[in-house]
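Only a single protein chain was left out; the remaining protein chains are all shown in position.
And now, subunit A:
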Amino acid sequence: MSVTELRPRTPAETRLIQLAEAQGENENARRPAIEALRREGLPTRKVEAWHYTDLRQLMGKRLGSDDAVEALRESGETLLEPLLQGSAVVDLDAPEAAHLPNGVTGSASAGEADWKTTPNRLDRSIDTVRAMNAAFGAASATIDVAAGTHLDHALELRPATGLKSHAFTTVTIGEKAEATIVERLDGGTTGAPSTGVNMLHVGAGANVLWIVDQEKGLDSSHLGQLSVRLEADSVFRLFVLNAGGGFVRYEVHTDVVGEGADVQIRGVNLLHAGQHVDVTTTLNHTVAHTTATETFRNVVTGGHGVFQGIIKVARGAQKTDAKMACNSLLLSDEGDFSAKPELEIFADDVQCGHGATAGEIDADHLFYLMSRGIPGDQARALLIKAFVAEVVEELEVEAIEDALETRIEAWLEANIR
């Protein structure tokens, strides 16, 4: 009798395995991950990391039709303009073909996706996102930015857009290098789930700005993960824009392993009816004198939003200064946002804090704007934009702020009245 067979498989789990098996190619590398999923199934809500996101239910609805399983093939999608002008575009299924600037190399790595470690300490014995990524046969890509390189333009990473969109990307930023990287998650109207796992290594004294621009179609689902390791005196800045997707889970796990390192995470989640968007983050501080700030701003006109964030400070990590905030603007009774910020601190000389707020548009602010002649709808739109603009403006790079604000304005125009 096998203990692992006790829980019956749900239709979602059965379909998931079917779909993974149908991906073809590299069967041997995928086999162990498929077996692990077959054995463990999808996480129930009893697993803390998945408490607000019932994967069995959500994935079950979004595993594509039988046709999707049958017709696994690449579909040619329209070419996008890069988010930031002048970016070097890297197609993650053919990184070696990209025109990369000096100091940057890209290659398709032969190695299989690493799904054996579990960066999300709240997850089960297997890391759900990574195991799925591996089971689906993620294409491995490696991108290296050589030490000391200062990139003038961003690198834009694009996963394949067809039915088979699974990427495992390792990005290494050499010592004292500076780079902006855009992870562009777009398209995905096929109904099949996509996954993307990124391993980012930020060398000593390096400075990285990573931007996630997620604007997938409403019928698509995406499981993403970004695991970051920061060496001494490095700076890692992250901006996450979720402005699409039917079901999206994006995990960020940072390991600060060098003194003087600084993490700055900002994000905007824009939600409307029919969506489930989950951002789950772990900030690990293991050495002394490191800093982190994290702020998410959410605009909810419908659907379900989730933020789970934990700051972990190890015993020796004195003088850690870490702050986390999650603020939601709830514009309709139809939507909700669950926020669960947590601290787990084993050092005694630290400054850590968190806060979560949820509310409506401030009536006094609205009155002030209207008393100057601005009609109600326009005044509301201005205040909603202001609420998210505050975190965008913290980027302090005008071209990037403008690009993100354009995307945000397009969403607001389409979804606010």
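Keep in mind that, in the parts below, a residue touches a chain if its C-beta (ideal position, glycine included) is under 8 Å from a C-beta of that chain, and two chains touch if they have at least 3 such contacts; residues count from 1.
Convention: contacts and distances are computed from a predicted model.
Matching "ABC transporter involved in Fe-S cluster assembly, ATP-binding protein", "Nicotinate dehydrogenase small FeS subunit", "Recombination protein RecR" or "Cytochrome b" against the UniProt entry of the left-out chain gives the name "ABC transporter involved in Fe-S cluster assembly, ATP-binding protein". Only one of A:Lys46, A:His99 or A:Arg372 touches the chain withheld from this view, namely A:Arg372.
One chain is missing from the display, and on subunit A it is touched by residues 363-365, 367-376, 378-379, 382-383, 385-390, 393.
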